[in-house]
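For reference, the structure discussed in these notes is given below.
Every protein chain but one is kept in place in this view of the complex.
Labels for the chains are A, B and C, by order of writing; each one numbers its residues from 1.
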Amino acid sequence: MAYNLLKGKKGIIFGALDHKSIAWKVAEKAHEEGAVFTLTNTPTAMRFGEINELAEKCNAEIIPADATSIDDIENLIQKSMEILGGKLDFILHSIGMSMNVRKKRVYNDLRYDYFMKTLDISSISFHKLLQTCYKFDAINEWGSVVALSYIAAQRVLYGYNDMADAKALLESVARSFGYIYGREKKIRVNTISQSPTRTTAGSGVKGVEGLLDFTERMSPLGNATADECADFTMVMFSDLSKKVTMQNIYHDGGFSSMGMSMRAMRQYNKSLDGISEDDI
Amino acid sequence: MAYNLLKGKKGIIFGALDHKSIAWKVAEKAHEEGAVFTLTNTPTAMRFGEINELAEKCNAEIIPADATSIDDIENLIQKSMEILGGKLDFILHSIGMSMNVRKKRVYNDLRYDYFMKTLDISSISFHKLLQTCYKFDAINEWGSVVALSYIAAQRVLYGYNDMADAKALLESVARSFGYIYGREKKIRVNTISQSPTRTTAGSGVKGVEGLLDFTERMSPLGNATADECADFTMVMFSDLSKKVTMQNIYHDGGFSSMGMSMRAMRQYNKSLDGISEDDI
Amino acid sequence: MAYNLLKGKKGIIFGALDHKSIAWKVAEKAHEEGAVFTLTNTPTAMRFGEINELAEKCNAEIIPADATSIDDIENLIQKSMEILGGKLDFILHSIGMSMNVRKKRVYNDLRYDYFMKTLDISSISFHKLLQTCYKFDAINEWGSVVALSYIAAQRVLYGYNDMADAKALLESVARSFGYIYGREKKIRVNTISQSPTRTTAGSGVKGVEGLLDFTERMSPLGNATADECADFTMVMFSDLSKKVTMQNIYHDGGFSSMGMSMRAMRQYNKSLDGISEDDI
Partner (left out) sequence: MAYNLLKGKKGIIFGALDHKSIAWKVAEKAHEEGAVFTLTNTPTAMRFGEINELAEKCNAEIIPADATSIDDIENLIQKSMEILGGKLDFILHSIGMSMNVRKKRVYNDLRYDYFMKTLDISSISFHKLLQTCYKFDAINEWGSVVALSYIAAQRVLYGYNDMADAKALLESVARSFGYIYGREKKIRVNTISQSPTRTTAGSGVKGVEGLLDFTERMSPLGNATADECADFTMVMFSDLSKKVTMQNIYHDGGFSSMGMSMRAMRQYNKSLDGISEDDI
């Protein structure tokens, strides 16, 4: 079901890898809601991904870019404005990568060149994107920029490693730049803190199956899906959320406001001797 | 501009007093977005208000109710379901009143019968509403309940008095009941923490003009208006925010994420000797 | 080990019931740290408790008081100042009770007279205490008032029921009155948010054994004990925390900053088929 929420709006969507990606769903929905946009990802990611299929479906051009490269970002923004025929109204930043996670370096044994790279790719890329847009005056008044985050920015989750710090930095950049972009150009910048999601990128995280079971039982509405996240992203890009800025909004079925649920407690109690499943 | 976001949805809107009320704007927008609903307020409020005009415009019936009375709430819910022809999809709770504020009892000289009344009207009424809906199974799956709150729930604002405690309690009720309603019925409960707003109800608050000037300059996007708050409420009632629950979302132009802005600092500096306006 | 942190300080300690009570431990430590104080509890609680033993040990007088009664609080404060020979330097508020919990009324089936009583006993009593102290000018400059709270004020824990709302209200009262008492008298007001603790009062909470196992494994330092909470309370009463006010400080072994720990995840995974205990 579509509402024409983004009719006539122009944008850039980062991070669509395959049909499981949140960014993929965002692109599909944005298309349905009447937006035009370009798609971007790293050259490497695009080799493996199925992004051409998405581009065709959404009638969108693909502009490869390394999000840590100012040159690439400049090219992306300028090309996007040319292709779309004007300034942007929305941008989705859905980028994260940790070599420490990939190489199984635990948090008390980080390589610092990897750590720096984690921050550069996952957080500072957001600043580079915003600063470059600002310099080119590339976003219309009341435009909306969203980055995807995770509750690890506030609470430690075993195995999430230096990505937690990257998300904390990302959310800080959103606040810091959101202040300036709001003040000067009436543009808002927010993060959406999404449930753990079974994406191709997310599936590398340690122990993800047990965690997904736990968060599903903890969240009164269950984990939010990629599709539902895309729905909420439409809202954040639309004119209906004009005065929401510098916020981190939890889109997580209620997980962030839970200390312990009946369902998770019952499941947990099954692991304990001498406590009945229903003894709560 | 309307999007049909609430097409076919049924609801109840509390708290429309006059055309400045946020609830008034919510009713207008909900009507435009395709919803049908009933309106309610206290018998007293309706004597002074212009609610009949709104009801006519929105083709809505008015059902008076004292929000602290279980009987009145039961009647309201049952009548609303009869009139609307089925269960509800959304409810707006926009209710607050402090006799301590009205009678100019400062926070260190409260009357406790007044304090209890503040909590009953402004916070416990929300629990009564939710519990009564729950008993009558009056809300459809994936329905949405929103209460209006204020940042005084987190940070002390001089003069807001016991209403700050009432808002903290209100937000807690939203979390606590949101857990149960989410778990059992897939219904979400959230609060929107709105900028200070020049409503008839809000204008009694001490020193509101200076505060509005300050928050306007502190918020990078300026204070959010009642109209904009109504826009965002549409989002929260729509199917696009299905997995957002137990949250308090700041709709405040960025105020909640500010420590000090350039504009507010410059204004403040004008009050100080020996500091130039631009000395920042 | 004692440090003379409270040498010469005078206070009132609410809520010591038996040797498991946090308030009991606070009294013992305060005595060791050189303080003099009175003890108080409800007449009913004292019938069952062993408070006389504590009073003797600490050389403290007992003044029964119903914390919801202004008369009783006035009497308590005046008598305490007489007995101790001057104004107070510290107060511990450790009071909470829910008839809904006791009578097994779940949160979606509350009795409102009980709910009001929960708030009156557990939260408004704190305002009554502060307002009465303020009127009698009963606390010295740089005095310190602490109330015990629980993370249920921020996150829903199944079974904690309307006590969660009471703790949210309690913390709000601490902020609201902390502002006034700070501004006018340089007196600080804080809450300590303590781990779930195996006290006599706490043991009535539903499913407490499973929860204690979970929080023990989630908290990197394990659950904080009543003894450790008393240690930290000494700090908050001492002159070393003079500029900490209107805060809720988590004394919980790190639980509040955890999303998922290795130990809790491993235990949880035992309850799941097809996930190895070490598969994380």
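The criterion applied here is as follows: a residue touches a chain if its C-beta (ideal position, glycine included) is under 8 Å from a C-beta of that chain, and two chains touch if they have at least 3 such contacts.
Fair warning: this is a prediction, and the values are worked out from it, not measured in the lab.
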For the chain not depicted, the shown chains it touches: A, B, C
Sole residue of A:4, A:172 or A:200 that reaches the chain not shown, by the stated touch rule: A:172
Residue in contact with the excluded chain [from B:45, B:58, B:77 or B:151]: B:151
Selected residue (touches chain absent from view) among C:21, C:68 or C:241: C:241
Listed residues C:9, C:93, C:127 or C:175, member touching the removed chain: C:175
Where the missing chain touches chain C, by residue: 1, 3-5, 175, 178-183, 186, 188, 195, 219-222, 224-225, 228-229, 231-232, 234-235, 238-247, 249-254, 256-258, 261-263
Missing-chain contacts mapped onto chain B: 151-152, 154-159, 206-207, 209-211, 213-214, 257-262, 265, 267-272, 275, 279-280
Residues of chain A in contact with the chain not shown: 70, 107-110, 112, 115-116, 119-120, 124, 127-128, 130-131, 134, 153, 155-156, 158, 162, 164-165, 168-169, 171-173, 175-181, 184, 246
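What we mean here is this: only the chains that are shown with their structure count from here on.
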Size of the rotation, in steps of 5 degrees, that lays the CA trace of chain B over chain C: 180
Central chain (by mean CA position): B
Numbering shared by both copies at the chain B-chain A contact, with half separating same from different: same
Greatest separation from chain C - chain, by CA centre: A
Gap in Å, rounded to a whole number, between the CA centres of chain C and chain B: 32
Centre-of-Cα separation between chain B and chain A, whole angstrom: 29
Chain B: positions in contact with at least two other chains: 175, 178-181, 246
